[in-house]
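Here you go, one structure.
Every protein chain of the complex appears in place save one, which is left out.
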Amino acid sequence: MLEFRKEYFADERDENLNEIGKPTQRQDMVGHVTGTTTYFDDHKLAGLLHLKVLRSPHHHARIRGIDTGAAERAPGVRRVIRGADVPRNLNTLLSLLNFGKDDEPTLAVDKVRYKGEPVVAVVAHSEREAFEALAQIRVDYEPLPAVFDVEEALKAGAPVVNETYPKNSFEYHGRYDHQKLRFGDVERAFAEADHGLEERYQMSPIEHAPTETNGCVAAPETNGRYVVYTCAQGLFFSLDTCAKILDVPSNKLHFVGGTVGGGFGGKVDSLTEPLAILGAMLTGRPVRYVLGREEEMQFGSPRGAERIYVKDAVMRDGRITARKVTSYFDSGAYTRLSSYAVIKCAAHIPGPYTIPNVHADVYCVYTNRVPATAMRGFGVTAVDFAIECQMDKLAHLVGIDPMEFRILNAYRDGDMKAHRREAKNTALIECVQVAAEKAKWPIREEFRRMSSRAGGGGARAAVPHTPGTPAGGARPPAPQRTTYDRPPQPAQAPIFEPQKPSPSPPSPRQPTPAPATTQHGAARFSSVFGTRRR
Amino acid sequence: MPIAVKTCSSLGEAAAALSTDRGARFLAGGTLVMRAVNEGDLAVSTIVRATDSAFSEIRSAGARIAIGAGATMAQILAHRELDFLHPVARLIGGPAVRSAATVGGNLFAPSPYGDFAAALLALDATVSLQGGYGAREAPLEECLASRERSGGLVASVSLNRPASPGAFRFRKVSRVRPKGISVLSIAAHLPLSGGRATGARVAYGAMAPTPIRAKAVERALEGRTLDTAGIASALAVAAEGTNPATDAIASAWYRREVLAVHLRRLLLNEPER
Amino acid sequence: MAKHRGRGMAAINYPIGMNLGGDPSQALVHSNPSGKFTVALSSIDLGQGMKSVTRQICAETLGVPVEDVYVDTADSDTGPHCMGSFASRGTHRVGNAVMAAAREARGVMMEAAAEELEVNASDLETDGRGNIHVKGAPHRSIAVKDVAIAAQFKQGKTISGRGIFLVPLSEVDPETGEMSPATCYAHACLVAEIEVDDETGEVAMVRMDSAYELGRALNPKLVEQQLVGGAWMGVSHALYETPEPYYPDPSHGPRDFNEYVMPGPGDICPHDIAVLERPAPDGPFGGKGPGEMCANPVLPAVANAIFNAIGVRINDLPITPEKVLRALKAQGGARPQARR
Partner (left out) sequence: MSKTPVQFRHNGVDVAVFVDGGANLLTAIREGVGDTAPKFGCGQGTCGVCTVLIDGEPHLSCITLAEAVAGRSVETADGLKNGPDLHPLQRAFMEHFAAQCGFCTPGMLMAAKALLDKNPAPSRAEVVEAIGGNICRCTGYEPIINAVLAAASAGPGRQRA
């Protein structure tokens, strides 16, 4: 059951549109119900070869030797691929945004850092022959102590998971092992609070479990190009990642995809594309590399676990006066995208509430498990769980209805957020009011009358004194509005522009000098942190 | 080596093929063998099939019922005289699994699978084992205990109809509805004499490496009424002889912890969650 | 044995688009000689409806019927650059890029129509049914098809447009965390009602009531798909799924869909949803993006409902029967809280 509550924010909308707001049928629906929607594995290619990988049976081990002799001679085998065959066998996904150091091989060479890490790939005529060849590969491992707990991993003397980051934590701004968020003075607020509450929350990893597993088919095209049928969630993200790893110009690769059997974040990592293309390059034949379901479940990157400590100060009248968060992202053995989730998490704290004193330290930690990646709600789902459980406990502590407690502390238009930007276009209060009404959960009249559009700003717009930060505690807030903050556009205003060149994108707030040298052939999309490598 | 497929017209021929080839596996419903083949299990080099129609026949004569090991869960569900087994068969997989999964295959399904086998245990089933040179009968319990090393082929299972329609009870506890695999399952045959249990049979699925009889419970129920007081001593020994696994579905601790709760609910006919 | 019902709630917001910017998407729109339009993207439809929502955005902007637009997301040779489908960026970022491209194409289309009708382009408007006419004079009209033919074969114009939407880079202050992480936010509040079996620790969903604010709902059916499916995933995250059931011990990971537990069709509960629309000033027709945030309020709402039902707090996800049972035993049994 779904209803639209058009009475809310009606003055901000124009309902006189032709196509927008209509329940138009999906463009892809006929294809879906007739089974004719074409996914990456639905292309028929003559002479198709199959690629399978040998994975580490150890969580952490040194590789003393690899013997692929018997596998190379096995029936049906066209090519055995080892780390040395990969042109650039070290990468980090966000190097395309110049964020982080290359830390992950396509095929492990000296060491395996998680159970399931790919070590050798075999390309054979049939899947059965590939499996048979894999069974004939001998790898001499020297098992090493492993670490699985994020807080254990940060202790002195913990096994070093990933030598690129010898402290088992991602490096931020060239100097910190975590991302900081500082806003106001939490310690003073704790000292002055009526109540304090500190709790620990833990989210286990989560598997994306799309019904279509990760995979691709790569095939030689004409002119030395390779076509790749893929389920990548970012077509160019994967293309440029492959161009870098394979050290080829990006226009040698032609990616075809865009129709994916579920992703949820699990198809961002280019888990199969680089090896499949390399297989096609080395054999001159189409190569299919599709993860089996057990591989997908056990070795496809999951949403990483998070451990979160939340400490709050609350007054008897229900005002939350401080929130302090320490959070650990379990990145697994390599960075992939967890470094970015940390930033997103830091920005999200303290949740959709106006709290005058906020303090957070967020860590990206390496452990000997399957590297984590993005998933629906990346960087936010777990911290929302922690914050909202905490909110329930605080409401209970001060004896206020949890709905009213949310409304009381909700952020409103014009309030200053902890990451020092003004809250705009907020609607938390209205959501609480409507949910309460639907659930027949009584809230008092004064709370039913409150609005996200009133009562914010003013004193709530100030950046408070923040100890330990540059003099005065606060820089003046940076410009609030980007070039894209257009006023609401009445749609019947004629959507017409005479032909002219597209408006050039506004320049970033801080101009980004072109990097002096790129370290790989692929174009770098943008540079989140300028040219400084962190 | 490509996989060889041997299609045999008789079970004897199939049993002979199995006994001479270490890489041979008997294909019934496919839920175990085809999965292994798909996943590159190199231990399977030959698939042996039987086309003998008797292999999937269900025959009832009086109180005794013989079910061909190749009978599927769907066949069980379609057979009116096996209505007491319908609640069991209906909880095996989804409909597509039930049109393939066989009674014989369920005897070899690793824990936590094997709920149908647990039901058969509670019904004192015997199995007919086909070897290369002939057939023999054995109690199901014995067959399960030696299933990892037995070379024979199960041809059929035989069981008696429950003493009365309400005497056979079955519960399967799973996390997912309608198709979840077992946290545990409990089957019980509870004949009553003068309102008291006599010759009770209780079996568990997923409480040990194979489905097992709960003999301490059976003994404790003897001569008791099926009410709170009457079953108390049975509940106290519910976990005796169990050796459950910790797996993705539940821990050994949890399985042991809730076993007596579910046993009580079964014995008292309390509603499930 | 006792079953205890409880209700809990949670409220959340969610940032739209890739954190920190540096987040571009491009689109190309062009007409064939019959006035039918193609949108070329390299963006990904992974079920969320990328093709469908950008098709509506393009049709609305051009002023033509939606059937006259087709979106192709397939190919890196023909679709211009897009970062990809993640971070709830699709509708907002790609939608804006398509709008910009469609606006440019519309500009050419209107000039071509103006030339045919011998009026100023600024005096023309589209009727949304495939025609362009003089404002206030609907009889002075020309079909988009005829405009396309004239542009192609007579005037030598390409009815096409390019669009890019870029959220520029924002730095993060190392000391304070000052940053511009997102351009707009979606919101939600959800009430979960559950039932706990205090002997087994099993938690069953009873019902959910929710309110989601997600900017303008560009297609209400696509919104419904996200909210219904997303809330199901939220229940799954709350009570069922993980590849490491005994985290941080990595053993006993599931290998298939029997072992990876997620709610089946027999586990779902009624869910009543209200949708609020506060248009995003920078969104395409005010759209934000409901795809990710829809799952998030369910997790804490369920945890809070369990407290309401039996008085135990479970701080570890997923909230399995085992965790509930252990907590109940530690507490010495259920302590139901005041009914809500």
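Going in written order, the chains are labelled A, B and C, and every chain counts its residues from 1.
The rule is short, and it goes like this: a residue touches a chain if its C-beta (ideal position, glycine included) is under 8 Å from a C-beta of that chain, and two chains touch if they have at least 3 such contacts.
Remember, predicted model here, so these are calculated numbers, not experimental data.
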For the unseen chain, which displayed partners does it touch in the full complex? A, B, C
Which listed residue (B:I3, B:A63, B:A232 or B:L268) would be found touching the missing chain in the intact complex? B:I3
Hidden partner chain, touching residue among C:D123, C:D146, C:E224 or C:D316: C:E224
Given that one chain is not shown, which residue among C:G8, C:G49 or C:P321 touches it? C:G49
Interface residues of chain B (partner: the chain not displayed): 2-5, 7, 27, 29-31, 34-35, 37-39, 44, 47, 49, 74, 90, 93-97, 99-100, 177-179
For chain A, which residues reach the chain that was dropped from this view? 25-26, 28-39, 41-42, 44, 76, 125-126, 128, 208-213, 260-264, 290, 292-294
Missing-chain contacts mapped onto chain C: 46-49, 221-222, 224-225, 228-233, 255-258, 262, 264-266, 268, 271
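As a convention for this text, only the chains that are shown with their structure count from here on.
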Looking only at C-beta pair counts, which chain-chain interface has the most contacts? A-C
Just the number, please: Cα centre separation of chain B and chain C in whole Å. 46
Whole-Å distance, chain A centre to chain B centre, using C-alpha means? 45
Which chain C residues reach two or more other chains? 245, 253-255, 260, 262
Inside the complex, what are the residues of chain A that reach chain B? 52, 75, 127-128, 130-132, 134-135, 292, 294
Contact footprint of chain A on chain B as seen in their complex: 1-3, 38-40, 42
Would you pull the chain C residues touching chain B in the complex into a rising list? 1, 3, 197, 199-202, 204, 240, 245-246, 252-255, 258-267, 321-322, 325
